[in-house]
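As you look at this complex, bear in mind that one protein chain is not there, while each of the others sits in place.
Moving on to chain A:
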Amino acid sequence: MALASDVPKESFRLSMLIYDTRYRSITIQIFVLVLFGLFLAWLLNNTAQNLATRGKEFNFGFLWQRAGYDIGQQLIPYTNDSNHFRALLVGLINTLVVAIIGCVLATVIGVFVGVMRLSKNWLVGRLMTVYVEMFRNVPLLLWILLSYVILSETTPQPRDFRLTDEMAAAGEAPAASMILFDTVAVTNRGTNVPSPLFDRSLGTLDLGGMSISLTLLAYIAVIAGSVWVNRRILAAARAQQEATGDRPVTWWKSLAVLFVPVIALSAALGLHLEIPELRGFNFQGGILVAHSFTALVIALALYTAAFIAEIVRAGILAISRGQSEAAFALGLRPGRTMNLIILPQALRVIIPPLISQYLNLTKNTSLGIAVSYLDLRGTLGGITLNQTGRELECMLLMMLIYLTISLIISAVMNLYNKSVQIKAR
């Protein structure tokens, strides 16, 4: 009987480290590790030397110094007396706002265009193809710059909205007028939109430097509560349907639960819109949305939507024809075929590339620098960096933050992806 111990023992030779496949991978890995370590040491050594010759040190203390610059769009209170860390936060929030609005808009437009491109209507299909090819093959920077230039150079000046006495007497209209029932004014300085105001505001809660609006909290609580109740109603309806086969009518309950509490809260707090008004040389009241923001959102949404449209189209085409034919054979209408048969299956194909489009959009918000939109890149990596001269710290911190955002987005979307994948048993 031949046992493993009978195998003649090979003596270990040094050359086996290279020629024997059992040891070679270890040799290579150690070699790579040593090289990598040497490379890192070389980088760190260089950095230390360079910092020393420039008389700089590596610390993040500068974040708590006075920033001294203004930021146009600030969603948390900020003045030029705040510190650089506060500026960083404002920039981060600006980045996230553009990213979130851009993702939502891009998804809506992208799904619409993707479905329309597959429509049997020849004309609409061609129009959508032109849109997709046009936006996919031209740099995003062009769309950002073009929309910014168009917004700021073709829109009227605030004084064009003025109705002077002579014009009123002559029965003439002013050169420009507000849109959307006289609530929104687009001027060359920005877009003036109405702002919500409360007569009986709940005030703010001060949490050691962070002030949280109680009104906002109240809205979030009410909406979350309504959504939860609505889900209970739907679950109850589903249970009854599975037990008896009859589905109770729920739409009016859902509508009531979703909207009545919010409307009641608004009435209780005295919500009204403050509509921008032309006073003096400029519009007063309302919120001034800078063109840099609008241009960035429009360009990012339209550009990314073209890619999402292709993803959606590919996802729908990937579902075999047999599926839709089977649905038609069951007597489902085209709309319900789409909702019940095609889309749930197509989602599985669509989600992974969609994640990477969301990531791309988020990273592309850093192009806001082209139109002086002060996002993370503009505050931390722009003005703060130039004022403090801390290139190393600012750049590393900024990369770290972008990396974290990317990882969070992909983690969240991967969770969603898991929930729509086929559960293989």
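Just so we're on the same page, a residue touches a chain if its C-beta (ideal position, glycine included) is under 8 Å from a C-beta of that chain, and two chains touch if they have at least 3 such contacts; residues count from 1.
Here, contacts and distances are computed from a predicted model.
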One chain of this complex is not shown here; going by its UniProt record, which of these names is it: "Phosphonate transport system ATP-binding protein", "Amino acid ABC transporter permease", "Phosphoribosylformylglycinamidine synthase subunit PurQ" or "TonB-dependent receptor"? "Amino acid ABC transporter permease"
Hidden-chain contact residue, picked from the options A:41, A:75, A:104 or A:149: A:149
Which listed residue (A:65, A:80, A:119 or A:372) would be found touching the missing chain in the intact complex? A:119
Just checking the interface: what residues of chain A touch the absent partner chain? 18-19, 24-25, 28-29, 32-33, 36, 43, 46-47, 49-51, 53, 116, 119-124, 127, 133-134, 136-142, 145-146, 149-150, 153, 359, 363-364, 366-367, 369-370, 377, 381, 385, 391-392, 395, 398-399, 402-403, 406-407
